[in-house]
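Just one protein chain is left out here, and the rest sit where they should.
Read from first to last, the chains carry the letters A, B, C and D; within each, the first residue is number 1.
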Amino acid sequence: MDRLMNFLVSPVLKWALLVLAVVFPLISSNEYHIYVMATAFIWAIAVYGMNIITGYCGQLNLAHGGFFAIGAYVVAILTVDHEWAFWPAFIAAGLAGAIFGFLVGVVSLRLKEHYFAIFTLCVGFIIYLLLEKWEALTHGSLGIINIAPPEGFGFVDFTETVPFYYLVLAFLVLSVWLVSRLSRSLLGRTFLAIRISDDLAQSLGINLMRNKVLAFVLSTVYAASAGALYAGVVRFIGPAEADVVHTFDMITYLLVGGIGTLMGPLLGTLAITWLTQMLQSLEEYRMIIFGPMLVILVIFFPRGIVGGFLTWRGRRLANKASQQDQGGESQASVQTPSTPSADKQEAGNNA
Amino acid sequence: MLKLENVDAKYDSFKALDNVSMTVGQGELVVLLGANGAGKTTLFNTISGLLKPSAGSITLNGEDVTGRRPSALVQAGVVQCPEGRKLFPEMSVMKNLVLGAYVHRRDKAGIKKTLDHVLEMFPILEEKKNQAAGSLSGGQQQMVAIGRALMGRPKLLMLDEPSLGLAPLVVKQMFETIQTINRAGTTVLLAEQNAFAALKIATRAYVIENGRLVMEGDRDAMLGNEAVRKAYIGA
Amino acid sequence: MLKISNLTKRFGGLAAVNNVSVEFPANQVNAIIGPNGAGKSTFFNLVAGAMPPSEGKIEYQGMDITGMAPDRIARLGVARTFQTTMLFDQSTVLDNLIVGHRLRTQSRLWDVIINSKRLRDEEKKCRSRAAEVLDFVGLSHIGHRYIADISQEERKRVAFALAMATDPELVLLDEPAGGINPEETENLADLIRKMVKHGITVCLIEHKMDMIMSLADKIMVLDHGEKIAEGTPEQIKNDPVVIEAYLGSEQDVEA
Amino acid sequence: MDLFLQQVLNGLTLGSIYGLVALGLTLVYGILHVPNFAHGALYMVGAYVAYFTMVDLGLNYWLAMIAAGAVVAILSVLCERLVFHPLRHAPPIHDKIAAIGILLFLEAVVQMYWGADFRRMPTPYTEILHFGGLTIPAQRLLIIAGAFGLMGALHLYLKKTMTGATIIAMAQNREGAFLVGIDANRVAMMTFAIAGMLAAVGATLFAPINLVYPAMGHLLIMKAFVIIILGGMGSIPGAIVGGLIIGFAEALGGFYISNEYKDVIAFALLVVILSVKPTGLFTKGVR
Partner (left out) sequence: AEVNIGFTGPLSGGAALYGENTLEGLRMAAEEINAAGGVKVGGESYEINIVSLDDKYSPSQAAVNGKRLVQQYKTPAVFTPHSGGTFALQAFNQRDGFIVMSYTSIPSVTEKGNKLTVKIPPSFTDYIEPFSKMAMETSGKKVAVANATHDYAKYWTKAFVPKWEAMGGEVVADNPMDYNKSADFYTGVSKVLAAKPDVLFIGGASEPTGLVVRQARELGFKGSFILMDQAKIDEVAKVAGGLQAVEGSVGVTPLGSSEIEGARKFVEKYQQNHKNVATSETAYNYFAMHMLAQAMQEAGSVDDPAKIRAAMPAALKKIPAEYNPYDVNGISENGALETDVQLAQVIDGKVVLRRLSDVLSQ
């Protein structure tokens, strides 16, 4: 049992997952599965971005879908209206994510908690409305067709599903790698300190604004890059891509996987994506199942797949440690680590 | 008046109270001593209904009240002044106090009388009565919490570390006040770190360790007990 | 070390800190006492930069730090703890402490991406600093525990350690002994002495008089935002104004 | 001038409905500390119940309003019991997701029973009044009067009655409320009932000049959020004033600036106001 658990948290698992991802197209007979997987990976990249600002830094950003759309639109506009190739446009999309992220971040990060969340919700909505209304630039609600796909090389053609899958997988691996490096680094710890408390972080000499903005910009770059890849595969986009629904979807992925965890974003995205595909056969009735399922998940697995597992394991380990400690004078007893954010009802009371 | 028999309480799988049996007689002032994390607050919350015991029974004046809702217990006269105060931070001090008398809300004259009494006890609150409770200093908030509990005109008053964060002068007054309240006929159950001061006004005391009651005795026995002196009173 | 002149902080009509001038010398324990709501925590908030003063001047090591951002003040060597202990419940003790030394490091995003030598060195430095301060507060044995699992007193110590990890020269402790028992209070006092021995200047808010009296070199008493007395413990204990406002009669002090 | 007054009237109509919906949202936020994204779905269900009562059962408008209020109040209480109560210790983001779950579910159920068609709810008040050049359909007057009447009543209820005070107390500290003897569960349910009822009544008032369809709550709920943030979360006057601000911004902005950009105007207004006053217009300075 313990050995299994250790395996599940050891790097071996990550390698195993990677190998699985690499061979997936070979063992899957069905191109549709590969296609779904590739799009899920794209979303996962964006969700990793959200995890940086929301999971690690504690700021719920509801404009995330908007930045995803910005990335997609930059690629669309540059390749269609200005005849750029995909890859330069892709880089431009990342840059645009950074620039807009910086501008929005500087203004919005002065706000706290729900105010920040709803403020960004509005920013997201404004992005949506601008994409829809600013016809001269975005083609308005008509959307943009014939977006250039990523240029391949040699025999590799990224308009084919399988090569595209590997392309996205490469980006995903890069993203996860960067996040894992980040989360273990001093910078990641800095973000965590901010998540616990602004005051605490400041008293430790952390420049709040600079770090928050950095986390925000990182997250928007992730979102915009994912959006750019998305534009490259769907090759048609409209303002609906900026719909707040996508942001909520991403939050759901994050929550189901485990917020603030490394593998959570990926597992959550895959779980929900496949679940939705499975429920497709129920057509319009599927929400009757999906809705309550979401509620049940949130009630009974509040920390998501990965978070729940880590807690369970953490408690076991701690139990063991304290058994070994027996006889020491430490009388503190073991308990479940409580939920990260303070109990809501008491939140107002932390005077 | 209050009787606990073999009460267990759990947080998830962690047993915070283990087979606790105790009695508090009418008019007594019983002190509960224990280190941090020993289970004092848990015991209080179990009595006041915020936590459901996982085993055992609680009787109040001969009536089984195990698992009753907190509101029902307040109605029955069991009022707790909780650790961490649990005030209504955005309401004025006055509103906080008045809400303390929620179960007596029909008795306007009675409320007025208790209110005067409380304000007399903590004059600073009179000064701050229109300020939001959350904007008071830590100690002032503690006073509001005690005041609010008194507004409920308790038969059994449970005070969970009331001296926490209070200035010595106020602490002294507070213990006097507790004694006064007790003499006037209210049964008091008191958890305190300030063991010496608490024992001085107590009738009896219990000592709790790791969720278990390990010692019981009247005031003098406790004050004389070497182990208690060492652990809870200091050199 | 710390020189305050005519410091005032007003909330609406209320002067929480009112025209306070005081000097706290280096390398000793300076205590601030006073009734609840006297403005002690507010005073700390002003010094640490958490809120700007309405009037007055704060000098730290001869430098004017009035109105400076809290993170800059922290980098100048001022650390603090909070009246309610704030730590990251879901991490281990050691993980909580590592970030404490962050302000003495330079690594940026770029270092993270390329995993630069600087980053690795600094992480090592932070880690060893965390272990050091943990040892300093006597908690080396619980470094792997989750914060949520440790006792109140241990939390207080971890909070100390966190402040220590910033390599401070001045630490502001807001009621460090609140809610812990006499024996543990004594241990905490020892710890504070040890800090001073290591060249740190301590400013302390506390209501536990026996602790203050045995620990402090200098005491300032606030009441209604105003300084009503300052001096050695001996002077304060016998100051009639202080007895009137705060301590109560002689016997009570012992209780 | 007439045109201007016409827009003021439009702003007032919109503002009333926005305010009413936002009021329920802000109340529930006070208790839950969570933006209830399902509130828009409750509004939608309210409209359908009223429609069903009027069209399928053939009862009159006011009975339909009562039925809608009652059914949605019960539904809202059920949500509290089954979903938000078990989540009361979870971080806010969890409630958000759960609320989205409820929203998806309610929409799907409604669509299953009534289909996705647009429906039109009749009203007995079809007269159109003219004052000078001003056109005022009676239903619009009813909306304005009804909304302000309800808001006034609610305000008095919360401020002047002890039961009202318990709702506010609950909002600020659940355990504290327990400890003074308030049956916190009952208060929570009551609050949800009131919020649900406000949404349903709002829907019944508004539906006759609009259409009834499963997605009718979507944009409204977004606006309601803008409103409660604008006014300060949990603030009752904030919700009302915020509703009016957004209503007027839309009507006047839509007329004098650009109808296409009128939603942009509303949202941009929020961004500007929050940039200046980061905690909304009506929050008190509390630590």
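By our rule, a contact is a pair of C-beta atoms (placed from the backbone, for glycine too) under 8 Å apart; a residue touches a chain by one contact, two chains touch by 3 or more.
Keep in mind that this is a model prediction, so the values were computed, not measured.
Asker: Name every displayed chain that the left-out chain is in contact with.
Answerer: Looking at the complete complex, the unshown chain comes into contact with A, D.
Asker: Taking the entire complex into account, which one of A:I237, A:I259, A:I272 or A:I305 touches the absent chain?
Answerer: A:I237
Asker: Consider the whole complex, including the chain that is not shown, and state which of D:T163, D:N185 or D:N210 touches that chain.
Answerer: From the options D:T163, D:N185 or D:N210, the contact with the absent chain belongs to D:N210.
Asker: With the missing chain put back, one of A:G143, A:G268 or A:P302 would touch it. Which one?
Answerer: For the chain that is not drawn, the touching residue is A:G143.
Asker: Going by the touch rule given at the top, which residues of chain A touch the chain that is not shown?
Answerer: With respect to the unshown chain, the touching residues of chain A are 30-33, 35-36, 39, 132-133, 135, 140-143, 145-146, 159, 161, 230, 233-238, 240-241, 277, 280, 283-284, 286-287.
Asker: If you put the missing chain back, which residues of chain D would it touch?
Answerer: Residues 3, 6-7, 10, 13-14, 17, 107-108, 111, 115-120, 128, 135, 137, 206, 209-211, 213-215, 218-220, 223, 250-251, 254-255, 259-260, 262-263 of chain D touch the chain absent from view.
Heads up, the rule we're going with is that only the chains that are shown with their structure count from here on.
Asker: Note the shortest touch-path length, in steps, from chain A to chain C.
Answerer: 1
Asker: Quick check for the class: compute each chain's Cα centroid; which one is farthest from the centroid of chain A?
Answerer: B
Asker: What whole-number Å value describes the gap between the mean CA coordinates of chain A and chain D?
Answerer: Averaging C-alpha atoms per chain gives centres 31 Å apart.
Asker: Out of chain C, which residues touch more than one other chain, so two or more?
Answerer: 151 - these are the residues of chain C that touch more than one other chain.
Asker: Hunt down the residues of chain A that sit against at least two other chains at once, touch-wise.
Answerer: 331-336, 340, 346, 348-349, 351
Asker: Where on chain A does chain D make contact in their complex?
Answerer: My answer: residues 54, 60, 107, 110-112, 114-115, 117-119, 121-123, 125-126, 129-130, 133, 244, 248, 251-252, 255, 259, 284-288, 290-295, 298-299, 302, 339-341, 343-349, 351.
Asker: Which part of chain C faces chain A closely enough to touch in the complex?
Answerer: Checking each residue of chain C against chain A gives 48-50, 69-72, 74-75, 79-80, 82, 84, 86-91, 95, 98-100, 102-103, 105, 107-109, 111-113, 115, 119, 122-123, 126, 141-142, 144-151, 154, 162-163, 166.
Asker: Within the complex, which stretch of chain B touches chain C?
Answerer: 35-37, 124, 135-140, 142-143, 161, 164-172, 193-197, 200, 231-234
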